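My questions will all concern the structure given below.
Missing here: one protein chain of the complex. Every other protein chain is in place.
The block that comes next holds chain A.
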Amino acid sequence: MGRKLDPTIKVKRGPGRKARKQKGAETELSKFLVDGKPFPYCDFYHYLPCQLLPIERAARKQKKQPKEKDDLKEDEEEEEEDTVQANIDETEKFILPAAADRAKEGLLPMDLQTIHQRIKDNVDVLSHFSEKREEGKERSEYLSLLRSDLCTYYSYNEFLISKLMDLFPVSELIDFLEANEIHRPVTIRTNTLKTRRRDLAQALINRGVNLDPLGKWSKVGLVIYDSSVPVGATPEYLSGQYMLQGASSFLPVMALSPQEGELVLDMSSAPGGKTTYMAQLMRNTGMIVANDANADRLKSVVGNIHRLGVTNAVICNYDGRQFPKVMGGFDRVLLDAPCSGTGVISKDPGVKTGKDEADILRSAHLQKELILSAIDSVNADSPTGGYLVYCTCSIMVEENEWVVDYALKKRNVKLVSTGLDFGKEGFIRFKERRFHPSLKLSRRFYPHSHNMDGFFVAKLKKLSNAIPTTPRETGL
């Protein structure tokens, strides 16, 4: 029989090489250190008598520290055990770690499981604060612990987490952050200039694509669950029968609803999804001016317009703020303003750490200039139109309600209903700001509640072409 399987061998062999390594460098090196003095046959140690190498010192320190952590954990475990054994009325108490412990945590990497559990417990306490709070601890302490845990667990920067904590109640915040970790489903829009949704769905199913209509609110949308062929390269795609487009991008065009024969401007049109949707709603009549400030991205607009068979479009490369000077008197204008992208974090995780106060304010400034130019490009006396739709893929109040409120003060416009019956209403007040009550008519969409990218849509009607020289009172 082999050595390991032979029951008659009683000799204890002690820990093997691997186990010794785990105990730390000391046990390995103890061979060379006899009574703290170097063993003769190691020249190395001649020059460092009785002194530990730096790595040995660190190993000793490391062995001590886990013991401390274990103490903390043991306390929590004991607490839990006590409460389990006691009456069921007493629920587990969530202990806020002391400030000193938290500082120590900054040095040690904490494992994600613990942080996640702590987040959950913290949210639980905050939701039922009066029952579950620890005596003497303020709500702000719980919140600050939650903030740093969320930053670590979901990899956000402090600024963005603070902003999100202002926007959402704590439990919704967790849903929002979780939703940002996964992608939204792939959606396509049927090009009604070339085909019908039924026929397209049939053709794609024959190719092996698993799809469904998008929802009651859209007659042209399809959501793709999975596919054996690349959805962006099927012959149907190439012949222009559909376009890959996020579900939230359908909304501003549905709100704008351009009519046949109108003159429409799309100020920020790349890559061309909304422009082509407008063209199909107008059935290739009238004219669309598709503008974008970025010449490289305009190539995709050209490609998409030709592929989908749009014949009534003119594509140009101006800065949106030049608009009323170049050409004005449009019946409808769509402004999908460049923004910080906080609604599309699932598509671009770089936003989590890349944005700060200055970025948001810079975007907001640009958006304010653009919305004023857009308003000036609309013809208030248009027989069929006089509408502007302002939308962004951001959820920040500074880029959404604040910009629209600014426009209401500076020009003769008013908010009208977007026609979208789902979605959350825009904010009328937020922290220290107060907005015009008609902001209720704007709509906000979130990834965790509507399963589409974060979005904001507001529809404005221009009342008169005159530009007021003094700011209008908001009447609040």
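Operating definition for what follows: a residue touches a chain if its C-beta (ideal position, glycine included) is under 8 Å from a C-beta of that chain, and two chains touch if they have at least 3 such contacts; residues count from 1.
Keep this in mind: contacts and distances are computed from a predicted model.
In the listed set "60S ribosome subunit biogenesis protein NIP7 homolog", "Basic helix-loop-helix transcription factor", "Protein transport protein SEC23" or "Origin recognition complex subunit 2", the entry agreeing with the UniProt name of the missing subunit chain is "60S ribosome subunit biogenesis protein NIP7 homolog". Screening A:A313, A:A337, A:V351 or A:A364 against the full complex identifies A:A313 as the residue touching the chain left out.
Interface note for the absent chain: among A:A98, A:V326 or A:L361, the touching residue is A:V326.
Within the complete assembly, A:G303 is the residue of A:P169, A:G303, A:G350 or A:G419 that touches the hidden chain. Interface note for the absent chain: among A:L263, A:L281, A:I360 or A:A374, the touching residue is A:L263. Residues of chain A in contact with the chain left out of this view: 203, 232-233, 235-236, 238-240, 263, 285, 287, 289, 295, 298-303, 305-307, 309, 311-318, 326-327.
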